[in-house]
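Left out: one protein chain. Kept in place: all the others.
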Amino acid sequence: MQTIEEIQEEILEDFDMFEDWIQKYEYLIDLGKDLPAIDEKYKIEENLIKGCQSRVWLHAEENSGNIIFSADSDAIMTKGIVALLIRLLSGQSANDIAHADLDFINKIGLKEQLSATRANGLLSMIKQMKLYAIALDK
Amino acid sequence: MQTIEEIQEEILEDFDMFEDWIQKYEYLIDLGKDLPAIDEKYKIEENLIKGCQSRVWLHAEENSGNIIFSADSDAIMTKGIVALLIRLLSGQSANDIAHADLDFINKIGLKEQLSATRANGLLSMIKQMKLYAIALDK
Amino acid sequence: MFEVDKIRERFPILKREVNGRDLVYFDNGASTQKLQSVIDTVSNYYKEENSNVHRGVHFLSGLATDKFEETREVIREFIGAEHTHEIIFTKGTTDSINLVASGFRSLLNKGDEIIISELEHHSNIVPWQMCCEYSGAVLKIIPLKDNGELEVNKFESLLSKKTKLVALSHISNSLGTINPIKEFIEKAHKIGARVLIDGAQAASHISLNMQELDVDMYCFSAHKMYGPTGVGVLYGKEDILNEIPPYQGGGEMIKDVSFKKTTYACLPHKFEAGTPNIAGVIAFKSAIEFISDLGFNTIAEHENYLLEYATQEILKIEGVKIYGTSEKKSGIISFNIEGIHPYDIGVLLDKMGVAIRTGHHCTQPIMERFNIPGTARISLAIYNTKEEIDVCIESIKKAKQMLS
Partner (left out) sequence: MFEVDKIRERFPILKREVNGRDLVYFDNGASTQKLQSVIDTVSNYYKEENSNVHRGVHFLSGLATDKFEETREVIREFIGAEHTHEIIFTKGTTDSINLVASGFRSLLNKGDEIIISELEHHSNIVPWQMCCEYSGAVLKIIPLKDNGELEVNKFESLLSKKTKLVALSHISNSLGTINPIKEFIEKAHKIGARVLIDGAQAASHISLNMQELDVDMYCFSAHKMYGPTGVGVLYGKEDILNEIPPYQGGGEMIKDVSFKKTTYACLPHKFEAGTPNIAGVIAFKSAIEFISDLGFNTIAEHENYLLEYATQEILKIEGVKIYGTSEKKSGIISFNIEGIHPYDIGVLLDKMGVAIRTGHHCTQPIMERFNIPGTARISLAIYNTKEEIDVCIESIKKAKQMLS
């Protein structure tokens, strides 16, 4: 299994290939489309992270010390970023998740999608992933 | 008895003599000092016109169709202007008072003392004088 | 003749680029852009005239006070109110409505009724919910038809002797519906109810006359009228403003303060506690003058033309559904594209320099009514152009293509 840092590097390389925002966003959209559907039974109020506009459902479970995430969103762009986060964090150890530095999001030029005050729930999503990791760590 | 207009002319002439604001304000202060004291029994709450800062007491009575005003203020500058108004209106007929055009106040450069929103009660005072005139007119 | 280029020159921000493209600003319903004259008036006030208003005996204080009060008079004329002291300065429409809703708590009895509608902005819902909670009054809702118009018949059947207040928006910020408020006001008055109109979306688009409308209270925000942020107006008929108890306590709103008994100042000061947004109020005048000088005929002509053109063009895109198709409509187009979340459209349009708003537009009950998460909303202003609509339509097509 790759480390979070290794995956970050990989993602950065992926994004480096794009020549313009269109390619980047098309890639995100594709990621969103390809994200495996979350089990319908987890798409419940409790798992809902409410941004102002797009909704994100996040489920986490522990598997021999590692945390497995699954998620969904009603907006495809949000779902694309969610897919990136899952690629990065799902399957990692609780401790690594809790301490992960998710700076790559700035670096790939998606900072504006993550500002604390923006209309999506992404920042809450990252916070929630870390909280799950801490909670499920034993 | 002079008409209100004649007195206005006279006042304007008086003020025309002054070379600077100091002389003008000194004259006002003198007018204030010289204003005959109002009968103490009229210095009551009912006769009080409250500006924000200086208080004005105004009493009016009717004498064979003419209105006699007496007044006082705790600020000498206000009292000076009050003295001018009394010189102008006291002893005139109710009708003349009610219709008097008190434009001279602008002309003698005291407009700023009379703005509706300023801190003295002068505008209320003029209004009150006219209201008395109308009320006492029979 | 109306030359939109000349108008655009008066709004400096319209020259800027966003994400490498010329800014196309279609988020006017949220807040309009600002006139150079408004900006200059603010600067000039701070550079030449600044002082606290009222009470001061010194020159600057007098100057600031006179200018502040001039705006009040200009607004009186602009909205055809009878008295200048019927104009109360607030922070915005939300503040205005809360002022009234808070005061009504003590005018209402348990079981009294307030009528609002299903298309209200949260600012014209939540204050009444709070008012009802405190007073025991009951909130009644006029339902919405599929085309975004209110059900007038239903309104009539809600009216009764228990109705004490009807609070409606003049124009829906989500659907563009222009409500027939004169009709609503007349009907409400017949049974003795008071009427408050939320004119946030109306005041820069259609001509207002308080006396003709015979409306009891009317509110709007300067920032939606090419003016500064942080300034709003509550118009109220003298008698109703005298009935409503003071909202905030503080400087300026009192006649006399003592620990035994405090008495309140008369209108408008009774409702203007504390140092107001002096620069904002003074600059608001420049915005009102701009609108007055243009005239509402010109404004309506241009904005209606844009509305019709944009509607026609957007409907050519497959899968587009417009929410709000009332007969009388203001320059607002709320839409969705089948299978696409409005948020995704908003993000991609932004990348192409086009600013629209997406989401529930602070009207969640409308979204519930239509069972949608939100809409993408184009809202027009006097400085928008046909060319901007073309750019927007092209961008929507491109976004749709990327998202499908």
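As written, the chains take the letters A, B and C, and residue 1 is the first residue of each chain.
Assume a contact is a pair of C-beta atoms (placed from the backbone, for glycine too) under 8 Å apart; a residue touches a chain by one contact, two chains touch by 3 or more.
Note that the coordinates shown come from a computational prediction; the quantities given were computed from them, not determined experimentally.
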Sole residue of C:75, C:97 or C:203 that reaches the chain not shown, by the stated touch rule: C:97
Hidden partner chain, touching residue among C:152, C:322 or C:362: C:362
Sole residue of B:8, B:78 or B:128 that reaches the chain not shown, by the stated touch rule: B:78
Per the touch definition above, residue among C:75, C:196, C:349 or C:380 touching the missing chain: C:349
Contacts of subunit C with the absent chain, listed as residue ranges: 12-13, 16, 18-19, 23, 25, 27, 30-31, 33-34, 38-39, 42-43, 46-52, 55-61, 91-95, 97-98, 101-102, 121-123, 125-130, 139, 141, 221, 223, 228-231, 246-254, 256-259, 262, 273-280, 343, 346-347, 349-350, 354-359, 362, 364-365, 368
In subunit B, positions touching the absent partner: 21-22, 25-26, 29, 52-55, 74-78, 113, 119-120
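Here is the rule we use: only the chains that are shown with their structure count from here on.
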Whole-Å separation of chain centres (CA-atom averages), subunit A against subunit B: 78
Mean-CA-position distance for subunit C and subunit A (Å): 38
Rounded Å distance, subunit B centre to subunit C centre (Cα mean): 45
